[in-house]
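What follows is a single structure, written as structure tokens, with notes after it.
The full complex has more chains than appear here; those shown keep their coordinates.
Chains: A, B and C, in written order; residue numbering restarts at 1 for each.
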């Protein structure tokens, strides 16, 4: 097969997955052109990614929830509620941030597990269980903030989670050194993993893509990482939010693709009865997935509170819908068993890019809502179409 | 305006969901006509996070001055700090940003004085002794609702304590009637009971249940503290339809067009008119001074918990049937044709 | 001149990339029972779906002539109007609705545009009598057994005044008794002048009932056999179906060596709290090493429930009794615990609860034993592919690669994947529940061969089957179940059809 044909067939097979990346690329390019490059400026990309953070982590958790055929509407106010608890612990109880954060994460897991129990053990549809949870957390948030109203957090370390950047060490041509190094390390790790992956495939005498395609792919992805690093390094470097997002994505990607637990989650999603009869503990998986959702809601709440340096009385409003939209734009299927966490992150970035780009262009808020709605619909139509074609 | 142009002034308003801010947007747009400076207005839709994104967007677009009305004054510190760090001058518009040193100026109607004006009107129009008083507040999740309420309570409380008013619809307020300075928590309890969530429908439901629950001696001539015009109209409709209510005095805020008509028709007693044009003029005046490297004029300072913020205060105007033509029509705020029976 | 009620002329139907039917010709005479036979994927269901309007006119080529006139069906209700009733391979019933609602779903008894419920019930009773089904019409469908549901389907078809009744594998899920009933019913309908087309993989039935039989292979008509000319016989059918001779349906087993008792249950009871009754009662049963133990019985006799109660009790029955594996007592709370000690269960409903249809072959094969391809919870993808390929080759799974999505495989190949999943677990005791349901003769033979291989390697097998031929052909020992109890135990040499049926209907 020659280079061109191979590429073509690769694209054809993976169109659904590439579709999202292409969409993101098209959106970014369009906005860049329309804003004379402002959109792709260091500062804007940095801001954009930071603004995506708290939704992106929710979207990751939501992906797994949808994969096992459930939904969680309570995560928005749960995040707001736990963000407020974190603020209370930090300010009123005077706990240091390194105690507060683990406590809140554990609280999140407990809350999530509770949802899991309602869904898996009582058999309540997740939609309703989490709708009830939504009301309860909304009330809870109002209750804990009743005394103080918005709670201002002035713990520098804590706030850095939402607004801080990794130290720059030194500046080279206005670029942050440590961020550059970090980007370099990521590229090296990526190249190493690709090569070792290919090696081991060859060892097993499996088919691999031709050396030429392989090289092009590795160079292409490395270039993208390098480009993003370069962009971010040009402003203040990697923010802690971006670092957290990266860690969450890598951990969850690994978890879902490479581990037994991940396989079990997808098995439960694609056929719960068969999973049960294959010796998979469906209830346990449901608890774990909801528990992870709760933990990520807690993390989202922490990031949001840190981002605003305060816990507000309305924190969390409609986060769940943003997260769900991101997951669907990212290619999750409502029928269960299908969806990648990387996709959901891209979905979150797509939606955030839309808002950001339209703000840059000064598009009115009413059109913004409508355009976001249309893009969501279009993404899912595309998804459904390509899926239909393949099967 | 095109994204590539450098902006001079960025404006961030809290939400497009409330009529008040549509007016501000309108007035800002008018104020800009004919100046050489470019501006852009973004809405935060009730989300502090979106507010922050908006500020960041405007910074990216190279603004020199930021005029921001925070959705939540306490939560906007992070957003304005980012602007301050870029050397942008920050003007807090109508709502003070608290707990930060990153705010330079404050133009305001002073939300406390809005509540106070509402309460004062009720006090001035009190009928005899022991008049039933119905309290309503904005959203329990909105800090501004607390500020309005606080302003009102400071004026009302002495009159409650001395028996001029008796509280009809809040056991929590009744319990606190001897206390002038309510803590945030105490206010939270009262507002939790009488919140309208800023929604006319919720206000209507609450008003209906309150009238249902009210004993006969809590009817007759009543006074009603309604937080803004939208809820005021809804509440007024309910009270007007109760035959046991012989008369009611009800407050309002924002001078919505609809409430103008209600005041003319005698269905709403007053509204606190915050002449947005003055505020806009002050804010834009300040911005222009800053752009031209002059020092803007201020009239005093406000303590935001961290620093003393230089401020320019505009007085609020109480609009009633008597002065509505003068204040709303003759001043050019609305057209006479917007109303009937003027 | 023959009187053809139906002629399908030069029918071709293509799915994206798949030619399901090529110039198929199919003629049915009025008043006959015509069987349609062929391997899995031969195109039988597709041909019938073309006929009934599931695939509307224009999506296929060729002509359908019904009672002398060419028909253009755009939707299912068009074919119903002309008198064609079809019972699909996948039952089209509403589990939450009552029997009478089901019979008239889509064909309501109306008064104006309103439903006349009282007459509906009366009519439903009449239809139920016609199909000799004695149930209260207000029973919910989900409370009926598969056999009775099948009869409800026929009642539903009859309620539409059909002239031509099509049944796609109606007996696939039925036991011998219910099957026999159904065939009798068809004969009776034939006497009333209703023409039937029946698709079946059960050649015995075909031979006993068919007036004619048309064989499809690879989407083409091979031949039409006439019973009156003695052409409908096992040999001729098989030869035409597979295009080659098969000497024996059941492969010979070589060097039999049955060892010691490895598995036993004593006084075994299972109470189903949802149904509120005992589904397994006082069962005593054992299995020796290297033995195939058949469990025969009628549908609903509790065989699947017995298997489930052994296999980690996934339905949460209340259990009583003793379970011994290699002589030591065991109890399981979850299938995983049963798997741990070497018990595996291949379900009867591979699509419903056996396979992950949207996943590929390799993930399905490894799903029950991810431990085998992982260390410390991390999976070795490459190892997985190697193992999957091994099973694909050794079990003759026909697919382009192990990356193929299982939902796109034919029934026989799906069954092999389902079986392969459990072989990879390496069990001591393999429980097969209806291992050859709805798959063709060729695939059956391959599965039997695999079973023989397994016991040669020292595995033990419990095989639940409703096909008596299979039970007799493959088992070393047979238990017969009825009403949740073991009614008898027969050795290979003493077992025959009569004895089994006698015990099963006790």
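As a convention for this text, a contact is a pair of C-beta atoms (placed from the backbone, for glycine too) under 8 Å apart; a residue touches a chain by one contact, two chains touch by 3 or more.
Model, not experiment: these values are computed from the prediction.
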item	value
Chain copy counts across the complete structure file, not just the copies drawn	A x2, B x1, C x1
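Heads up, the rule we're going with is that only the chains that are shown with their structure count from here on.
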item	value
Comparison of A-C and A-B by number of C-beta pairs in contact, larger one	A-B
Distance-to-centre winner among chains (Cα means, whole assembly as reference)	A
Taking each chain's C-alpha mean as its centre, the one farthest from subunit B	C
Subunit B-subunit C separation of Cα centroids, rounded to whole Å	72
Distance between the centres, which are taken as Cα means, of subunit C and subunit A, whole angstrom	44
Subunit A and subunit B: spacing of chain centres that average the CA atoms, whole Å	38
Per-residue overlap in subunit A, given as positions that touch at least 2 other chains	none
Complex interface listing, subunit C residues touching subunit A	16, 311-312, 314, 334-336, 338-340, 345, 347, 352-359, 363, 366-368, 370-371, 374, 377-379, 381-382, 385-386, 405, 407-408, 421
Residues of subunit A that touch subunit B when the two form their complex	34-39, 41, 43-44, 47, 51, 54, 142, 145-152, 154, 159, 162-163, 304, 307-310, 312-315, 317, 355-356, 359-362, 365-366
Partner subunit A, residues of subunit B touching it in the complex	1-4, 16, 40, 42-43, 45-50, 52-54, 56-57, 59-61, 72-75, 77-79, 81-82, 98-99, 140-143, 146, 183-185, 188-189, 192
